[in-house]
Structures are given as C-alpha cells and as structure tokens.
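A single protein chain has been removed from this complex, and every other one stays in its place.
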C-alpha cells in the first residue's frame, strides 16, 4: 500500500472538481493510477492525449510509483 | 555650369573639415565630382570603398548630375 | 524561468538584462489577442503547475545557453486572469552578437510553449469558454 498525492490542473481539475487529493493505492505504475481515476471522475481525456509527471519530472506511463510520489497528469499545454 | 551641394559625414566630414559646401562645377558625373574633391581634401577613402547618394537615394558613380543636386559620399556604415 | 501572478512589466524586465559586455538584446512578448481560430476572445486565464513549470523553464534556458553563444536569458510566464493586450509571457536574451540572440529567444519560447505545464482557458464573446488544445479529445 502506497500513499501518493495527485495534483489536478486545468480541465482535469474542473472534471475532478478538486485541486489535489491523497490516494492510498496498491497500483504499481502511473497508468494504473490514471485508469482508476479516469473511471472515478469520468475524465474526457485519455492517456494517449496526456503525459504524466512524477515529482515534477516528465515520466513514462509504465514507470513504477513509490510511496510519497506526487503525480500530475499533464494535458496538452497552451501551445501556439 | 551646375550648382550642386555636397554634404559630408563622419570621416570625410573630419577630413574636409566641413559639413557641407556649395560647388559650381562643370563635372558631368558623380565620380568626376568625387575625384575633384578627393584631390582637394586628400580623402583617405577611395571610390571603391564608398557609395554615392544623389538626392537621398543610392546612385551609381557614373550617373549624371544635374543642377541643384545634393551629393553625399557614403562611407561603409556602422555594420555589426 | 518564473511564474508570476502579477502583471509583467516589460520595461523592468528589459532593464534587468543590461550588461556592458552585451551588444544585443532580443525580447519576445506574447500578448492576449482578441481572436483565436476565428473566435472572439474577451479574456483568458492561465493556470500553471508552477513548481514543474519553473524547473522545466530553467532546463530550457540552460539548453539555450549550451546551444547558442549568448550571455544571459530569462523568461517569465504570467498566470491568472488576463485581459486583451496583457503580456502572457516574456523572454529576453542578451548576447555579444545579435544572430544568436534571435535564435536563442525563438528556441526558448518555442520550447516553453511545448513543454512547460501551463494551460490557457479562453473566454469568448458568445459566453463559451474552453481549455485550449484540451477540448473534444477522447
């Protein structure tokens, strides 16, 4: 069992209706966490369209997560 | 006989020791005027290294000059 | 790179770049404009994952310093509610010779727009609003 923090921004913040949450999880990878939360909040964006950051750094979806990690699902940025 | 004006700038101004002068001349082309003044003031810059402007526009050395023209010998500009 | 909740003062930012060994300063200002993809914009807000945006921004600036022979580079991105004509992002690059300052400034703003976690929500005249690049994707 791990304790991790999720921060939400922009559209996902609006869809989750929160800025952050603490999660107790048995998930091993970032994608497992995302899939759980996508179902919980019915996110409109799929993982193909997002990147994940672990502890302020871009990471891969199948990277392992460890206790006290901070995860952020990074939507396409403002661009242009 | 034509009345023309010469304006001097930068190094040629220092060498001629004047900002401008009125010239009565029988010269037909810009290069003839320049050669006369180069000899008069012992200019350190030759026509290969200069351009000429007639009435605020770049011109050719063998362009004809006419009464009331304003001539300027354009040294290499500040560049860089 | 910094993320700022207060309006950007390009005059002060430009002055902060003064350096007697620099001959050139190239700056970029990104402004809030009144049209995006044909829709009339009345206001917008930027939201940042600030700690990561600042780290990623510093990486970009270090990359620019390694790639181009520049003296200094800085960037600041505004967050919060912005109005038409406000500065959303400022980038400044100083160098001895100007060519590399143009190249480095363009590199930095291109990378900031691609890589830093900062999002833009536009509010339109017709009452709609939306997160740019995030709508209608599944």
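Here the chain labels run A, B and C in written order, and each chain numbers its own residues starting at 1.
Heads up, the rule we're going with is that contacts are C-beta pairs under 8 Å (C-beta built on N, C-alpha and C of every residue); 3 or more make two chains touch, one makes a residue touch a chain.
Note that the structure is predicted; figures quoted are calculated from it, not measured.
Enquirer: Tell me the shown chains the invisible chain touches, ordered by label.
Expert: B, C
Enquirer: Touch as defined at the start, partner being the missing chain; which of C:38, C:85 or C:127 qualifies?
Expert: Only one of C:38, C:85 or C:127 touches the chain omitted from view, namely C:85.
Enquirer: Of the listed residues B:26, B:39 or B:56, which contacts the missing chain in the full complex?
Expert: B:56
Enquirer: At which residues does subunit C meet the chain that is not included here?
Expert: 10-11, 14, 18, 20-35, 84-85, 96, 98-99, 101-102, 105-106, 109
Enquirer: Which subunit B residues would touch the chain omitted from the figure, given the whole complex?
Expert: Residues in contact with the chain left out: 7, 9-11, 13, 44-46, 49, 53, 56-57, 72, 74-80.
Going forward, only the chains that are shown with their structure count from here on.
Enquirer: Would you mind pulling out the distance in Å between where the CA atoms of subunit B average out and where those of subunit C do?
Expert: So the centroids are 49 Å from each other.
Enquirer: Please tell me the distance, in whole Å, between the geometric centres of subunit A and subunit B computed from their C-alpha atoms.
Expert: Once rounded, the distance between the two centres reads 73 Å.
Enquirer: How many angstrom lie between the centres of subunit A and subunit C, each centre taken as the mean Cα position?
Expert: Spacing between the chain centres: roughly 25 Å.
Enquirer: Send over the residues of subunit A in touch with two or more other chains.
Expert: Expected reply: no residues.
Enquirer: Where in subunit C do residues touch at least two different other chains?
Expert: Not one residue of subunit C touches more than one other chain, so the list is empty.
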